[in-house]
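Here's a structure for you.
Only a single protein chain was left out; the remaining protein chains are all shown in position.
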Amino acid sequence: MSERRPYVRPMPRDWWARWPFRHYTVRELSGVTIAIYAAVLLSGLVALLQGPAAWDAWRGWLASPASLVLHGALLIAMLWHVRTWFQILPKTMPKLILGGTPVPQRTITLIGTSVAVICSSALVAFVLWRPF
Amino acid sequence: MEHIEADILIIGAGGAGLRAAIAAAEAAPGLSIALVSKVYPMRSHTVAAEGGSAGVLQDSDSLQAHFDDTVSGGDWLCEQDVVEYFVEHCTPEMIQLEHWGCPWSRKPDGDIAVRRFGGMKIARTWFAADRTGFHILHTLYQTSMKYPSIKRLDEFFCTDLLVDDGRAQGAVFLSLATGEFTAVTARAVIIATGGAGRVYPQNTNGGIVTGDGMALAFRHGVPLRDMEFMQYHPTCMPGSGVLFTEGARGEGGFLRNKDGYRYLQDYGLGPALPEVRNKYMELGPRDRISQAFWHEERKGRTIETAHGDAVLLDLTHLGRDKILERLPQIYDLAKDYMGVDAAEQPIPVRPAVHYTMGGILVDGRTAAPLPGLYAAGECSSVGIHGANRLGSNSLAELSVFGRVAGEQAAAFAQDSSNGDKGRLLDQARAAEGRALALLNRQGKGERHAALRDEMTAAMERGCGIYRLGDETQQTCDTLADLKKRYADVTLDDHTRVWNTDWTTAIELGFQLDVAEVIAYSALERKESRGAHQRLDGYENRDDERYLAHSLAHYRDGAAPEITYAPVSITKSPPGQRAYGEAGVKLEEAKAHKHD
Partner (left out) sequence: MTERADKTIELRVLRYNPVTDEKPHHQSFTVPYTSDMSVLQGLQWIKDTIDGSLTYRWSCRMAICGSCGMMINAEPKLACHTLLRDLAPGPVTVEPLNHFPIERDLVVTVDDFVKKIESVTPWLIPKHPKPVSEGPYNQTPAQMAAYENFSACINCMLCYAACPQYGENPKFIGPAAMAILQRYDGDSRDGGSALRIDAVHGEDGVWGCTAVGACSDVCPKAVDPMHAVNQNKMNTALDYFLRFLKKRDTK
């Protein structure tokens, strides 16, 4: 009979840690920051329920060096996630066709990212200057 | 040996084979169809056709005009009754492809757009950007999946036909994946295996275009017709021969020599107007433009490249946007392979072998003289191309005559009975034995790749754009010598699974037979017509002696015998072939005569 014997190569278990998938892995992991930040906010809410002492302790922790380092790291990871989120946005939405030609994906990413930057900056400005 | 029984066997699953399979499945849904190819269908060489497919569409156009262009383009060696049938059925076939999803390029209002093409009096070339063959092939391939009666055998390499009781009844295949043989028997057989351009060193053809079907039919006594007419496409990549579509000129591209001069005006195609015009200059027929290159080269007016002389295909005046919209593939090819940005610089190009005008002799309904055998597409000579094919007539041909072949084969299969299985399988085992003898041949024979290189060099020398009798004779002698040496080649690889050393060697056997037919047909035709041009005292067309098809007949162990058969002329008596201003004057004179 036939001597055909296809050889199946095993899929490496750690493919996600290897080039060229590291970029993807970092992108997905940076999404976890949202959960971590939500946990931080939740703990603040719990502290508020527990009374003024707990609330002050929580605020104190917020100002601690460890917390500042954590928030700095969360901010960087979040910014990265936002950037990559808008990078894949044009590939997850229906095709946008204007005037007979598809809108370039880079344009969609650029508009999306710009809107996010403007909104975030406005919010930061609002919080810092408190016009009301 | 495995044995598969089908009603219809189709060898080759490119454009013509797929179209035939669909037509047979629609004409007779009860028949089983074996569609067998040495590659997966989407790899077939139809995929590389770029420019487009002809079909009369504009109100100002007419079937008569398409007929006239085709017949004069073919230097009156066309079967005119077949051309009449052809031009009538091109447009319905293009519409059929549209209904199956082919993404034809459109005008802004959503109607079909057509582009200009060489030798065509008016724009009638349907196109899908510059990937027309690709889109036609994939449309047909995917549409073929709709029909349960079509059973494909992919990557099955045909080593011989089964002919018994005076009719074609199947073929023997080597499965690449297993190295085992399969006999497929059927009541009708269609060959749709494409051309033979790979017998030349520089060609636009894929590696699979090795003339298999032509050689198989030829060895079983079916004549090959008009094989001396090999088309050189004038604009190809020096070295690899990769094609830059004629559509580039149809869209307005110019050809210039090293001085920037549009040299075609010196060869009866002028005057050089600032814009391209149908049947003028760059939109002359392929034979004339390739021949003009040959003269420019000898006058020293070409540029030098690493792979021989070249002229310049200038698209820069079209602008980047139009190039990217209409000619995206050739823009990429020039950029990626040659480092040339076609929007900024002209592309160096030279002629390379592109198309086999001749092929397996069939009548106007694709039937070969061997009962039960049909052929369609480039492997066949149904008679529409004559001595020179017009660009965009071949994709139309494979659609029109692929369908005809499918319908005819279905009708034949319905009207005939099964053959003698025992005798057919005996034949199949004998064919297997011959193939295995090559596989198992021991010793230190020559490499078949070395023989192939000698063959292609000899073909270019003796059967090129221009031919000299004594050089063609030398080519015939070289080929005879190569055939002798071929009998002793040995392989590096003696195992069975996926042995392409083996299949390539078998292909070389097919190629040597086809090459010899081309060379002898060229040697015997002592005139100049279309793509066959001689410089040894036969510079003119000689209608008295050679307004005739050449027929090459197989002789075991000897050179092919060449005979001639009459040409069917229905409404266009042989006339002068003229392009550019000369062509216009000729038409005016003709019109006067009729007044």
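We just call them A and B in the order they show up, numbering each chain from 1.
As a working rule, contacts are C-beta pairs under 8 Å (C-beta built on N, C-alpha and C of every residue); 3 or more make two chains touch, one makes a residue touch a chain.
Values in this document were obtained by computation on a predicted structure and should not be read as measured data.
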Missing-chain contact among B:A183, B:L224 or B:L491 belongs to B:L491
Among listed residues B:M1, B:A449 or B:L535, the absent chain is touched only by B:A449
The listed residue (B:A48, B:L63, B:A457 or B:V584) that touches the chain absent from the view is B:A48
The one of B:D109, B:D321 or B:E344 in touch with the missing chain is B:D109
Residues on chain B facing the left-out chain by the touch rule are 39-40, 42-45, 47-48, 92, 95-96, 98-101, 103-104, 106, 108-112, 131, 134-135, 138, 142-143, 145-146, 154, 177, 206-208, 239-240, 242-243, 304, 306-308, 329, 332-333, 336-338, 447-450, 491-493, 495-501, 504
Touch rule applied to chain A and the missing chain gives residues 3-9, 11, 15-16, 19-21, 24, 28, 88, 90-95, 97, 99-102
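The rule is short, and it goes like this: only the chains that are shown with their structure count from here on.
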In whole angstrom, the CA-centroid distance of chain A from chain B equals 57
Seen from chain A, its contact residues with chain B in the complex are 2-5, 100
Within the complex, chain A is touched by chain B residues 108, 177-180, 495-497
